[in-house]
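Pasting a structure here, questions to come.
Complex shown without one protein chain; remaining protein chains in place.
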Amino acid sequence: MSKTLVQEQEQLSDEAREVMDTVDSAVGKAYKYGFSTDIEMEMAPKGLNEDIIRLISAKKEEPQWMLDWRLEAYKIWQEMEEPDWAKVKYPPIDYQEAYYYAAPKNMKEKPKSLDEVDPELLRTYEKLGIPLKEQEVLAGVAVDAVFDSVSVATTFKSKLEEVGVIFCSMSEAIKNHPDLVKKYLGSVVPQADNFFAALNSAVFTDGSFVYVPKGVRCPMELSTYFRINAQNTGQFERTLIIVEEGSYVSYLEGCTAPMRDEHQLHAAVVELVALDDAEIRYATVQNWYPGDENGKGGIYNFVTKRGACRGKRSKISWTQVETGSAVTWKYPSCILQGDYSVGEFYSVAITNNRQQADTGTKMIHIGKNTSSKIISKGISAGKSDNTYRGLVKILPGAQNARNFTQCDSMLIGDKCGAHTVPYITSKNPTAVIEHEATTSRISENQLFYAMQRGLSEEEALGLIVNGFCKQVLQILPMEFAVEAQKLVSISLEGSVG
Amino acid sequence: MVARAKYIEKPEVADQFKVINTKLPGSDINWMQQWRKQAMEAFSNTGIPTQAQEEWKFTNLKDLQRKNFTSPLSDIEEHFITKDLSLLDQLPQGPRLVFIDGIYQEKYSDAVTGKIMVYPLKEALEKAGDRVKQLLDQTAQEDAETHPFVDLDAALMTDGFYVHAPKNVVADQPIVVLYLNTQAKAQSHLRVLLDVEEGADITLIEVHKSLEVSASFTNLVTNTKVGANARLRQIKINHNTADDYHIAMTQAVIEKDSRLESFNLNTGARISRHEAHILIQGENSECHWNSALLLRDQRHADFTARVTHNACHCLSKQMCKTIVDDQAKAVFQGKTIVRPGAQNTDGYQLNNNLLLSPKATVDTKPELEIFADDVKCSHGATTGQLDKDALFYLCSRGLSEQEARQLLIKAFIADEIEAVTYDEIKPHLNELVQEWFDHDDNSAI
Partner (left out) sequence: MLKINNLQVKVDDAQIIKGLNLHVKPGEIHAIMGPNGSGKSTLSYTLGGRDGYDVTGGDILFEGTSILDLDPSERAVLGIFLGFQYPVEIPGVTTMTFLKTAVNAVRKGRGMEELDAVNFLKLVRQKAKELGIEEEMLKRSVNTGFSGGEKKRNEILQMSLLEPRMAILDETDSGLDIDALKVVANGVNDMRDPDHAIVVITHYQRLLDYIEPDFVHILSRGKIVRSGDKALAQELETDGYDSVIAKAA
């Protein structure tokens, strides 16, 4: 069995060495996770129409109200036009050319424990570095591993059940907790919100559902790993996290994907709801296949993520490390409704070769004395293009709103681009908004200087880039900060010179 | 619509010039005569700048234009007493020069030096005329702008001094200069020439002090050249009256690996302008042009600087902190120009203003003109009041409101003084700052 994430983490003590190990273990420029599992896939016929939606709903054994909601969304989607305002360029997606449902055949009966899971599947997970068994040892991180469109196993369910935390797949939640789902689904991102949200609402196949009751501090980091496998399968996750008064949850989402020639579409929707004095920390470490050096292949990642700070003194913080996907288009947002609510956004977005990223955040200040903080670090290398697009909107009733934005760009080499598009609209004169932006370049000079002091080229690059990202990486839950650092280094291999 | 006039003439100047020009230093030297004549013509074609000129937008010179000053070189009554010179004892010891109302006073000076030559202007023209001319030519700025006060100074300069630091000479004592203003209507035009050769290192301390009766006009131009790998440290202190006019300009050229470090502590005047045009000609050099302005009543002080980077890897800093009380006014005009090819430039401007009263004003205009793409330039300007929370905190710890205010204000200025690179002058600077506060002891919070 190959060295696991955990073992690697335990050995590492020195920042530079952590980075070095990663580089050593990565095989040249080859994408480490580029393989696919040869398990039989049960796939719905190609294309998208009402019948496919009914098929999906039936396969998942959903109640009628869920099917109705999907069909409603589909009708809305049909009326909409695909948006075109981002700075990214991609060939038009043929929505009828994709498969919208794929599940490993062996998944017909949900396994009751890890022992019942297809060993082939488990081996897949090990390769991905998320062996469920190891995670058991790692101070209690519950894993909801989504294999394509079906949840495989949910561990630690029982521990969470003790405190009343519900952590299960979306499909399960629809069946077992319909009231909660009905109450909150679509309340933060309505079906008609945008083109991809409508598509997702119609064909979402699974995702995570988290509910934390009043006064409970969720005892462990919750995480979900995603993977896209079958050719032409778009992945449409739907995640809903509800945290009631005085409660806390920290959630991590991490993704990897195999090599494929066709572009694969990922249009997820994540809705977060925080009531009075509640706090949600949502972290994403994303590692979708970025396309090869010439931009062929790779994942399209169009995600709508929104957090509603409904309650007073509620807090939602988004942390993301984005290093994959051919085209990334996402704007995790916070709606600061409750008085004294806080929204935060920490991001490291790396593009290399020919990747394109147009990402950022929206902070909408509605209540009084709300505050938001945005720290965005963009790193561009190769011939890539990295755009930060931020919106800070202060509505008229938002007395004493506060915002601090810092967006820093780093360019590696001279063929890449970094753009910053901050929008600030303030309709309340008591608002205090601060914005700082810097652009810097890793120069050959810096690398030569560090190398002349004995560091290898990779060590030098890793040191410099990690110094740049430090502010964001240190926000991540510790275990994942390490993986994030590695991802940062792998994605920048061969970017200088 | 008639465009606002950019200048107001001052025709009496030309008349004064005609009368005195044969008595001015260098009247027997051909090139000097020519030079003065040309300058006089240039001034006659212009005059005193008005606020229609961008460079003088925030500083109103009408009063200066209206007032009639006695002609330079007029006989004047001696108003001062030797006690006024005791200020020199508070300063670090070194060769000293004393000017009273623009005239060099040999009897009070002590310009004996070793390897570094310090000559009053007349002597400089006799003994080092060629070098003086060279210095004037080298430091004349390349810009096409006219500088009427520089022209006026060239035409009418009555005195001044020249410092020549030869190659690799490191001074172990500062050169101290005291300019005393004792008259109500005098004008003095002075020229200071600083010739620092390769590898040399000197420090110059200049103090402008006015007696209470003073309502004079001082026009001072300094031509500075700092050679390769050399250093010039300058500390200038202004104690002018509220009726004085003080216009000072430095035209400097600094060469590779050199350092120009200047600091001005200024309590303002009716009009007080501390201006510099600095051309950075060689790689790896540094220019620090800093100032602390402490203003009250209706005083005015104007910090104007323009630093041009014409070489790579150079650093310039323009830092100006002001404390403005009553109805006083501070002006900050900083400009950093980075010419094409001046890569790896580090250009930094900072202007922090503390307003202590509702009628205090500050005009601040930091500018950057950048024509190279691998540079680091920044400019920051803040204007604010004393932090109410901090005041409350200090008072809750037992300080009176007066004490708390002083503490915060002093803290505001403290790091500016700390940044002065000549340690020996710091205690004196801190004392002066304290005196400025003590003077205000009786005023209302």
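Per-chain residue numbering starts at 1, and chain names A and B are given in the order in which the chains are listed.
The working rule: a contact is a pair of C-beta atoms (placed from the backbone, for glycine too) under 8 Å apart; a residue touches a chain by one contact, two chains touch by 3 or more.
Being a predicted model, the structure only gives us computed values, none of them experimental.
Peer 1: Check each of B:D110, B:E286, B:D326 or B:D363 against the chain that is not shown and name the one that touches it.
Peer 2: B:E286
Peer 1: Have a look at B:K6, B:K37, B:K122 or B:H313 and name the one touching the chain we're not showing.
Peer 2: B:H313
Peer 1: Which residue numbers on subunit B touch the omitted chain?
Peer 2: 168, 170, 198-199, 201, 228-229, 231, 256-259, 284-286, 313, 315, 344
Peer 1: Tell me where the left-out chain touches subunit A, residue by residue.
Peer 2: Against the left-out chain, subunit A lists 14-16, 440, 443-446, 448-457, 459, 463-464, 466-468, 470, 497.
Following the convention adopted for this analysis, only the chains that are shown with their structure count from here on.
Peer 1: Between subunit A and subunit B, tell me the centre distance in angstrom, where each centre is the average of that chain's C-alpha atoms.
Peer 2: The mean C-alpha positions of subunit A and subunit B differ by 59 Å.
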